[in-house]
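What you see is the complex with one protein chain gone and the rest in place.
By written order: A, B and C. Residues from 1 in each chain.
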Amino acid sequence: MTVDTLPYTTFYKAKKGIISWLFTLDHKRVALLYLYSIITFFLVGASLGILMRLELFHPGKDIVEPHTYNQIFTLHGVIMIFLFIIPSIPAVFGNFFLPLLLGTDDVAFPRLNLFSFWLYAIGALFALGTLVFGDGPADTGWTFYAPYSVRTGTNVTMSVVAAFVLGFSSILTGLNFIVTIHRLRTPGMGFNQMPLFAWSLYATSWIQLLATPVIGITLLMIVAERVFGVGLFDPSIGGDPVLYQHMFWIYSHPAVYIMALPAMGIVSEIIPTFAQRTIFGYKAIAYSSMAIAFIGYFVWGHHMFTSGMSGPAAYIFSILTFLVAIPTSIKVFNWIATLYKGSINIDTPLLFALAFIFNFLIGGLTGLVNGALAADIHLHDTYFVVGHLHYVMFGGTGFAFFGALHYWFPKIWGKMYNKKVANTAFATLLIGFNILYFPMIILGIMGMPRRYYDYLPEFTFWNQVSTVGSWITVSSLIVLIVNLFVAARKGKKAPDNPWGGITLEWQTKSPPPLENFDKMPKIPEGGPYNYPNAKSSN
Amino acid sequence: MYASNFVEGVDFSLYFILAISVFFLVGITAVMIYFLFRYSKKRNPVATNIEGSWTLEIIWTVVPTILVLLMFWYGWVGYRPMLTAPDDAMEIQAVGQMWKWTFNYDNGKSSDTLVIPIDKPIKLNLVSKDVLHSLYIPAFRLKQDVVPGKDFSMWFIGQKLGRYDILCAEYCGQLHSYMLSSVTVVENDKFNTWLAEKQDNSNEHPGLTLMKKNACFSCHTTDGSRLVGPSFKGVVGRSETIIVDGKEKTITVDADFIKHKLQNPLSSNVKGFQSGLMPKLPLSDDEISHIIDYVSTIK
Amino acid sequence: MDHTFHLPNSGHNFDAKASKMGMWLFLYTELLLFGGLFLVYMVYRELNSEAFLLASFKLNVWMGTFNTVLLITSSMTIAMSITALQKGNKILSIRLMWITILAALGFLIVKYFEWGAKFEHGLFPGMEHYQQLPTGERLYFYLYFFMTGLHGLHVIVGAVFIMFVIRGVKKGSVTPERYSLSENAGLYWHLVDLIWIYLFPLFYLIH
Partner (left out) sequence: MSEKENIHISSYKEHLSTWLALILLTFMTVFVSVFGAELRTLSVATAMIIATVKATAVGYYFMHLKYEPKIYKIMMATVLGLFVFFMIMITLDYITR
């Protein structure tokens, strides 16, 4: 641990004033701009989620009209997907830590990086602008399925343009990361000496780069269709709504791995640090990221098993869906094996990482159920899918996001949070989360369709359990966020390397100086996680 | 006995995967928690660097692969029979439109709910008049999207007497969650008498019959309350604000306006209501005048 | 404050290889953007092959051929302009770039007349005659306008990009040693050509 008492200027203090933030070229500041916006949108989206749960507490009308409910879940989905979860880990922690992990001082194209943030901001304005302009936010579901999305009078155009702009922002982030990884690794660091988070970002970036344009053009077609009044998916001119679904999912399935892979990268960082030993199966984890990214392109059809797709196509998509589960399971087993013979320091970030594994298991295994043709015929578009998607996205990526926040908090702010409060928030969050979403899986098996404003009386009990869970979840999240907020302002000073990590970001000061490193960072001998204090295995 | 011929296959694939899932979930979680205690910093102050093991990697690649292939297989086995209906299946047309199901039988009978004979293959030919819907019978474990412009179908055999819910499982707009109906499985002879029952519309206003048939009442009420569209109560002669080409104007609703509205639903929009929802229905001039005739009687 | 240490692998250094790689990656996204449209085209053509055939007779093959030649030629001139720049011949390089821009302009003018003719016949989506066409032909013209329109947009962007390079060469920010901007403009322009190479047979030559 370097205890450097020489005064230095942190990146916070290097320049002053709001302008210096909004036009910054420093990757760390861009990351923080993203962080604050993303947390804001998460809170907006989450509040909409709470509203839905309140409405669903009883069958029949409780607080909003059906039309409003439909707008709420659409806006909830759009915010959570495009404004929160897709940018969450790459744009915040990727931006902040990729250069640090690689031992460089910025991403390859700092200007482009700022530009992606601005695109993100513009996209966000469009998404929220639907609240004010036109006939309110879209009421189509986040999937914007034609032809309903073409017929409805709500402001679909603006929501779709928002998604388009946000997609562009995501493409540019991906592009930036790929070039950064290819060109800016510190001398001596080959691909196989890169930390696993960098690997996962590399895989993610390729998905962002190659899948996003497809949805871009698809959404443009929806816009054109609404503007000219006729279009490519309109059945009355021979168009095919099922083709729209193909185009949509060609992007949106790979997109779920944009959400999941960086989260897996985080977990692969946290576990070795807290087990104080090298990661088990470095190459298996690294290459399985690439495998997931690659196979992930070929399974989009599993969202369309009931859409009228042909039997042979369903057959192939189903088999490929199952194959994509294999590289994920390889990762899970390697993580567990990394705990074996470690010297485990049970601390908040590790708890989040392990909770990620637990939740993601439930999410992933329910995903397998969805992938089976017969089962999916029954479960498609029911609450089972809603349960699945929250388990993987919130229980998985969401937990990893909060885990990363707790892991790197001392590095970003140079302060330490109150661990007792953090652990309490964690425990209640885990419990509340499961009470909130497990009932949805049961409801789905019982046959309750999703996007339902009202439901049959037999579904009441589990809906009420779920709503109660949502209250626990809110409370614990508020505690979690307030705790971090307080710590950032007046927490105790944290050491430069509080967890004893050996990846390069821990070799600089907390918070890092403007140029990240003031001397050449040293790559650990024998792999990025080869802890010098641990016994070697033979 | 299962409610339909598909229940067994679907449930088997579902519970087969769930069982394996529970095994892995419990197993992995237990091992994780055990390691957490066994190798905590207190109990095991010095860690051991283990780089990995290709034997293990291969084991935990191959075993899940075999398991998922099994899962795939049972999924396919349960699904395959859904693809092709037997030739002797009885065909019924199922029409989905915003927010109503209609079932048309070969003899011209049409009904809001589905009634089928027991133990007989039924083939539903699915037609959508507007947007996507999905005909979902949870008890039968069966679901198929209804796509405008495409002739898709689904088939099944009702194997147990009783009444089961039909739900719409594909989001289709405002009242998606109210697009409900039911399927009743009855004895064969009971079905035949039901099918032969003629619907007696002779003392009903022809306009009303037409409007029921076209599902006007899923959006419009006759008692003055607001649903999706304006109520028909006292429409004729009502003065209201409409929006044409983005400009507001005040008109008095009369027969001509209604006729125009039915022929070109998108040409105008009543202020305060969502535009774009009122469907364009293939109505002849005669039918339109019947409808107008009836609408004028709703006071 | 006063540390003088700088990493050798800095994101703020000029790195020609990085910017070329960035450009290529960007081209991939462009390819897949059009790729999405090609997928839609493929499906609809499969479902309506007769109608597509009939509709394609309403396009003018010779105008299309002329435009193809224009784009190929401009592709050559821009490639040559990079060679000229690398060899230090700035004036030739600028001239070749101007020729490229002129070709782009020519392309757009021909397109303008083609589109104009279609407008006159009311073939633009939403127009009177369009609404009376059989469904397959409507899809064809919808795709025609969408795809050539988007391509036209790329032609404009490419031309503007090249103008920036010309300015750079004149001002001295693009030089025989530091030519990656001109290289990237060239790559972009070739992509525009590449897409047209497929658009041309798919719309004009289904005979």
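In this section, a residue touches a chain if its C-beta (ideal position, glycine included) is under 8 Å from a C-beta of that chain, and two chains touch if they have at least 3 such contacts.
Because the structure is a prediction, the values reported are computed rather than measured.
The chain not shown here is in contact, across the full complex, with A, C. Only one residue in the set A:H246, A:H303 or A:R450 touches the chain that does not appear here, and it is A:H246. Taking the complete complex into account, A:R183 is the one of A:R29, A:R53, A:H67 or A:R183 that touches the chain left out. One chain is missing from the display, and on chain A it is touched by residues 182-183, 210, 214, 243, 246, 250, 297-298, 301, 308-313, 316-317.
The omitted chain makes contact with chain C at the following residues, 8-9, 13, 15-17, 24-25, 28, 31-32, 35, 38-39, 42-43, 46-47, 61, 65, 68-69, 72-73, 75-76, 79-80, 82-83, 86-87, 186-187, 190, 193-194, 197-198, 200-201, 204-207.
Here, only the chains that are shown with their structure count from here on.
The distance from the centre of chain A to the centre of chain C, with each centre set as the mean of the Cα atoms, comes to 35 Å. Looking at chain C, no residue sits in touch with two or more other chains.
Counting partners per residue, chain A has 236, 238-240 as the residues that reach two or more other chains. Within the complex formed with chain C, the chain A residues making contact are 8-9, 25, 27, 99, 102-110, 112, 171, 175-176, 178-180, 182-187, 209-214, 216-218, 221, 224, 228-232, 236-240, 243, 246-247, 250, 513, 515-520.
The residues of chain A lying in touch with chain B in their complex are 66-67, 70, 135, 139-141, 145, 147-148, 151-154, 235-236, 238-242, 275-278, 280-284, 305-308, 311, 314-315, 318-319, 322-323, 325-326, 329-330, 332-334, 336-337, 339-346, 354, 357-358, 361-362, 365-366, 368-369, 371-382, 445-447, 449-456, 527, 530-531, 533-537. Residue ranges of chain C in contact with chain A, taken from their complex: 1, 3, 5-12, 15, 17-19, 21-22, 25-26, 28-30, 32-37, 39-40, 43-44, 47-48, 125-126, 130-131, 135-136, 138-139, 142-143, 146.
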